[in-house]
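Subset of chains shown; positions unchanged.
Chain nomenclature is as follows: A and B, assigned in order of appearance, with residue numbering initiated at 1 for each chain independently.
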């Protein structure tokens, strides 16, 4: 579970409730902010317009499910990946490329495993690079499509909120007979804008931003793998491979890894 | 028919109507929201300004017709494409490149067919790649021009809505004699903004986004074809080609395909 995201999600809604109940009416004001009709228009309009863009009902549901990805912590395992690859390079050096087949069984990451098996099969290095980079590109395209779902929802929320407010205002202005109802009518009209803003800034924009950052991280780890696999196939020295792969780390993590890993690798 | 898009299109307008009739006036309010003059200004202005940008009257009509593309489901047929190419590579392996001519007759996709015929003609591989990639680029340029049509309409809708509202406001402010007419006059002024927003967020932006996603999908399938065709021409092993083309699939679909397709291919 990714604590930061969950705490953030809870805190945001706490701020909204806190803002409501610290008004003159106190906790009783909460009732004024729950308006199922407004929610129906704003959220309904936003989710329906996103549905128009969806490739299919199934793809739509899958994109909604990607919400849970935000709650999942992606471990920063570049160091582990580098260590695995260096181990693999040691195996390949001492026992030959074919010995990697056995080692591949212990690998959890599907992408790395596939790469190792390609090498074991004696695939041409150019082809290995091409296959792995095609896969990398397609992963990025899939991620970009999910990010774009949340981006679109984050734009449609405030847009339909404004449509709701316009409808409310027009209704109110057409029936300006009783001046005492102006205030509450206008309040109700504004609620859709509030709902749309909260949807965008509480949920959609943070999720889209987080998924983009997760993508950058995942692609970087996979680029480490591609570089490492091609170096192993080229029969490079494990020391050189280590040096090469450590370039992906920040100086501080590189130093930490060198200290920790001194025994394992040396 | 693409159910998701049609349901979305219907739901959006349901939300708008629902928002209108849940006001104090109830269903009677619907009359207030039908204002042919406002529709004329907003939609007329938006469509006329898009006409200025059009390459020709015919191109304009074609772009409008592209609306129907949203209702058409694009099948996710990467797997079928991959299977066709593997079959072709088997044919080429066993019976030679010339045997592909007959196989080409069974191919529905014009792009793939053209590629196969280029190979059968013994066209130089560099030239095959150049011809197919030029076509890919030109397809993308044509798609981009359609997307840009809807994007422009989505920007012009709210812009002309605002122009309509400004005209309404100025008219109202110039004749501020009877205070009781302020409300309804302002309501009418706001209707153009509402029309513009609905045009943009119900129709234009969802369509533009969907067509962009469709383009990504189509280009990817065609890239699978280009890679496959060049591999066949290079006489690569059908197994290697399969491995290469499956890199375009997500891990789950790749696994599903391997299970299903085990018999066909092996």
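Simple rule for what comes next: a contact is a pair of C-beta atoms (placed from the backbone, for glycine too) under 8 Å apart; a residue touches a chain by one contact, two chains touch by 3 or more.
What you see is a predicted model; the values in this text were computed from it and never measured.
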Same sequence throughout, 2 chains drawn here; counting the entire complex gives 5
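We take it that only the chains that are shown with their structure count from here on.
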Here the gap between chain A and chain B, centre to centre from mean Cα coordinates and rounded to Å, is 25
So, in the complex, the side of chain B touching chain A is made of residues 2-5, 7-9, 11-12, 14-16, 18-20, 22-25, 29, 32-33, 70, 73-74, 76, 180, 182-184, 186-187, 190-191, 193-194, 197-198, 200-202, 205-207, 209-210, 213-214, 216-217, 220, 227, 240, 243-244, 247-251
Listed in rising order, the residues of chain A that touch chain B in the complex are 37, 40-41, 44-45, 47-57, 59-60, 110, 118, 123, 127, 130-132, 134-135, 138, 141-142, 145, 148, 152, 155-156, 159-160, 162-164, 166-176, 181, 185, 192
